[in-house]
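With one protein chain withheld, the remaining protein chains of the complex are depicted in position.
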Amino acid sequence: MEKVKESARVIFHEQVSARIFLLRLESPRISAAARAGQFVMLRVRRGNDPLLRRPFSFYRIYPEQGEVEILYQLAGLGTLVLSRIAPGSTLDLIGPLGNGFHLPVDASIPLALIAGGIGIAPMCELIAQIASLPGTLNARLFYGARTATELLPERIVRDFGIPVHFATDDGSFGYNGRVTKLFEEFTRDRRNSFQPGEVCSCGPLAMQYHVAKWVIAHDTLSQLSLESLMACGIGACLGCALPASGPDSEPQGFVHVCEHGPIFSAGSIKWNQIMVQQTPPPTYLFS
Amino acid sequence: MEKVKESARVIFHEQVSARIFLLRLESPRISAAARAGQFVMLRVRRGNDPLLRRPFSFYRIYPEQGEVEILYQLAGLGTLVLSRIAPGSTLDLIGPLGNGFHLPVDASIPLALIAGGIGIAPMCELIAQIASLPGTLNARLFYGARTATELLPERIVRDFGIPVHFATDDGSFGYNGRVTKLFEEFTRDRRNSFQPGEVCSCGPLAMQYHVAKWVIAHDTLSQLSLESLMACGIGACLGCALPASGPDSEPQGFVHVCEHGPIFSAGSIKWNQIMVQQTPPPTYLFS
Amino acid sequence: MESNHGPANTAPDLSVQLGPLSLKNPVMTASGTFGYGQEYEGLTDLQRLGAIVVKGISLAPRPGNPPPRLVETPAGLINAIGLENVGVDRFISVKMPYLLPLGVPVIVNIFGNTIEEYAQLAARLNGVPGIAAVEINVSCPNVKKGGMVFGTDPEMTARVVEAVRRETTLPVITKLTPNVTSIAEIARAAESAGSDILSCINTVAAMAVDIFSRRPRLANIFGGLSGPAVKPIALRCVYEVTRAVKCPVIGIGGIASAADALEFLLVGARAVQVGTANFVDPEVTGQIMDGIERFLEVEGLSAISDYIGTLDTGCLFPFAEDACATMEI
Partner (left out) sequence: MESNHGPANTAPDLSVQLGPLSLKNPVMTASGTFGYGQEYEGLTDLQRLGAIVVKGISLAPRPGNPPPRLVETPAGLINAIGLENVGVDRFISVKMPYLLPLGVPVIVNIFGNTIEEYAQLAARLNGVPGIAAVEINVSCPNVKKGGMVFGTDPEMTARVVEAVRRETTLPVITKLTPNVTSIAEIARAAESAGSDILSCINTVAAMAVDIFSRRPRLANIFGGLSGPAVKPIALRCVYEVTRAVKCPVIGIGGIASAADALEFLLVGARAVQVGTANFVDPEVTGQIMDGIERFLEVEGLSAISDYIGTLDTGCLFPFAEDACATMEI
């Protein structure tokens, strides 16, 4: 359906961990049309500071209630300003945007979900939707972050209702190492008898690169939710490009994450042509 | 005393009329040194929107409590942002700045106070200080605004404890016409037997010009609190200039309101060389 | 709030005439910030627009620069899109069929790396139904002159304009870059070479770096700054250009509200283009038209053309004609 601009009332807004917040918005038109993996462009406040909207995935979609939830992590000015918005205020959204995940026909295909950091956000809705498909759910979530405090609280993740494998880079919770390493080891181990028929992932580009290597090596279906800096979110600025073999109709060197994505198959991205992307500055500085 | 930068806690913050707010701040160092007619440069929030500090006079000074009060009127972005600051927050102040009013030696000299619009702000503290001087208080306040809703509530003004003459440009409260006209008529009327020995005034430049004409024509002492756009408030940017015969030590064409003022005698300003100053945009537009 | 001036029931006349180009109102979208129009469907009323200026078009499709292509800055945006576009043929065959039925004047922003490319583009677009004008983006490197940007040299600017002028019967707009010592000089060169209209400004040359990775934030190193941050620069450029030439001028740069647009019109621009602000709020152009209407009503003006160029730069001493004024010491 068409994207719309909607003024959404904040229903609740709570801090779920040191740097992660959950925001529930009344947004009847957007929630009615939203699909898992799609996103909104949210204006955190009027004025010029910050100037641009910020993209956020749907954490949950409640079309009956006309509501959506967004899960976000403090990254910089925009998310900081957002974190101070009180319930009852309104926030200006544009959405739903992007392609979203394609659901499998059946819940029983072995599905691996891989999330890095705040990449967990779109997974919750995806899991909920897959769970409602015919067949016995056979999905596993591999969820990593730099350190334990950057993970969602365990109780929330357990509520997703599928087996979860945690990893932290510093070993402070779950597996000690990268989540993609955990995933590789788990699938390699025959005893686990888990050979994913499809991989859905969301997280930083460096993580996605390892996911891409794995799915290409194992010739597995994949849906990677990729990030890029965005000015418009609607395909107008051409700012959110990634090197790729575009859809047939656009035989160009780049795809636009907001329009052709954010979900891509691993093979469609030209990983070797990706230049260094900015990463958030270390949080220890200039707070 | 020296100006300081102080982080001041908001003790209370209330809306006293449609566009006027009263802000009480805990600011021990500044309140200890502040004089009536001086001002602070207040940073309404961090970030770039707005970029600069805003000047505000002291409405009340409570050196014993280590507190000051500011009375301000919504004018644009800065005051709008300020109006949303909650008690308990801190605001960054620089002050006390400027020269302040010189108090008469004795309360009994006939003193006319003329205030236009939010120019009422510094008058309250001035009156309080004069009231505590020896002699019987013989001051009158002439207080005008464009319309009744832009006046402070009458009960607050009556509490100042001196006779008050109200005027509104549209006649919606008190005298129908300019406050300077009311003042002229009142003093001209022998029955009132009020010949001010000194005039202290604060308000827009157009009002001050009429005050200046009167005091010069009547050869009366005057202390006019003048406004100018300010970037620094401390004499560093030279942005707040007004054409004047400077203090003897600075034989230049301009004085700086923040440093040599904001209080000037009417005769020291070269009124005929003042170019049009910006006035706030009509409030009906672009709200 | 109700308006309380002007004849009741008569909305102010927003139409403007820019030489050969008539627009129903002075508010257009700026090239590169509005895609090919369709991207904003459902988000803004396309048919209300004075004109749609589409993304810069070249002869052949261009992939654009590698990402990262964007950096947000205080009240601004730096972009280094690298003029990615579908090329003139697909523009005509795929994008125009959407734009044509809208009935809104379409202005095609064109660029090339040689004078011939500009000329060929102009020829190719001439006669295509629905196109109301071409806008020449001269902020491009001339590959035959060591990559010097056309628009930074009066001579090269004039040659591009002449070449386009020869190949088209459409109104020709030349879009000036602010990255020059004298924009007035370039403006005069473009006008003399036959440009019907001038528009300014394009983006301001800028850069951003990441202190942690120690690398530029844009793969292209340099980019162009736009948004509210550049408005004071743009306004100065429009002032200089309107005083240097006789032809109509379109104001561009940091416009995000009716007040911003009115500033450019006051200085002398006959119309404006809104760029970066579309990203922030796709409805901004409509809000600007509404705001201009309201402003005219309150100011008691019946037509925007009565306001355009009415800036008063004479000295004004409000207190000078008076008795008091003689009391100088």
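In this document, chain identifiers A, B and C correspond to the written order of the chains, with residue numbering beginning at 1 in each.
Criterion: contacts are C-beta pairs under 8 Å (C-beta built on N, C-alpha and C of every residue); 3 or more make two chains touch, one makes a residue touch a chain.
Being a predicted model, the structure only gives us computed values, none of them experimental.
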Contact partner of the left-out chain, one of C:208, C:271, C:289 or C:304: C:208
Candidates B:37, B:50, B:100 or B:262 - the one touching the absent chain: B:50
Footprint left on subunit C by the chain that the document does not show: 71, 73-76, 78, 152, 179-182, 204-209, 211, 213-216, 219, 221-222, 225, 227-233, 235-236, 239, 254, 259, 262-263, 266-267, 295, 310-313, 315-316
Contact set of subunit A toward the excluded chain (per top definition): 48-49, 206, 209, 212-213, 216, 245, 267-268, 270-276, 281-282, 284-286
Interface with the unshown chain - residue positions in subunit B: 2-5, 43, 48-53, 92, 94, 228-232, 234-243, 250-254, 273-279, 281-282
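Quick note on the criterion: only the chains that are shown with their structure count from here on.
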Chain contact topology (line, ring, star, complete or other): complete
Chain whose average C-alpha position is farthest from subunit A's own: B
Whole-Å gap separating subunit A and subunit B, where each centre is the average of the chain's CA atoms: 54
Centre distance in Å when subunit A and subunit C are each reduced to the mean of their C-alpha atoms: 37
Centroid spacing, where centroids are CA-atom means, of subunit B and subunit C in whole angstrom: 44
Touching two or more other chains - residue numbers and ranges from subunit A: 48-49
Set of subunit C residues in contact with two or more other chains: 74-75
